[in-house]
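Excluded from the complex is one protein chain; the other protein chains are retained at their positions.
Now for subunit A:
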Amino acid sequence: MIKHHPTFELIQSYVNGDLPASLSAGISIHAEMCPKCQQHISQLTEQIAAVSFEEDSFDIEYFEESSFEENSFEQLAEAGDFKLNIDEMVSNITQSKDITQVVSSTEKCISFNNKKYTLPRALNNMQLDKPVNIGKLSRARIQLSENEIHTSLLKINPGGGVPQHTHNGFELTLLLDGSFHDEQGEYHKGDFIMLDGSHQHNPVSDQGCLCFTVANGALHFTQGINKLLNPIGSFIY
């Protein structure tokens, strides 16, 4: 049972196309597993689209003309301060005989310690680095060139965990497979867990799990000996 979902604000930015690729992919992957969010997204897309393409004055004038006149485009161009050459663009576009076929892109897989995972569709064309290991953690960086935002696949092997830490920025953990728990409770496949700098947590996975993670600041370890780990905080997320 999925219990953790993206907020309305995040879903709205996702629909608008305003989120970075990393977070957009996170919401897309979650929605694939969560019919409830999928439906929110569909409804919101419909509403935003309708509002975006609402009539405005010059369009209404145009629309009410029942007969179609050659020069109406010129009028339209002036009325709307529209500097595009409509005739030229239309004829260029319609010259093309190409029809785009939907190719179901081949599934992308990744192996962590000989366990093979098929990755969600949203990651199909993203560039994955080879996994690197530290203790019971393996991490494969996803190269998205989003500056301070780091995106990864993080495998926690059975019994492993991330030491108590806080975040400088935000940290998204999306469970792709398996489960983990922290002080707040248990998390399962599909859960979309967004934390900010005010949270401290110590996720542990008894059976092992695979997560999609996005973070915009290095982890900051908070407890005892773990403070020694701080230089490698940026390794994990």
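Heads up, the rule we're going with is that a residue touches a chain if its C-beta (ideal position, glycine included) is under 8 Å from a C-beta of that chain, and two chains touch if they have at least 3 such contacts; residues count from 1.
Following the convention adopted for this analysis, contacts and distances are computed from a predicted model.
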Options "Arginine ABC transporter ATP-binding protein", "Sigma-70 family RNA polymerase sigma factor", "Oxidoreductase" or "cytochrome-c oxidase": UniProt name of the undisplayed chain: "Sigma-70 family RNA polymerase sigma factor"
Absent-chain contact - pick from A:Met33, A:Leu128, A:Leu144 or A:Val204: A:Leu144
Missing-chain contacts mapped onto subunit A: 15-17, 21, 24-25, 28, 38-39, 42-43, 45-55, 58-60, 62-63, 68, 72-73, 76, 80, 82-84, 86, 89-90, 93-94, 96, 98-100, 102, 105, 121-127, 144-146
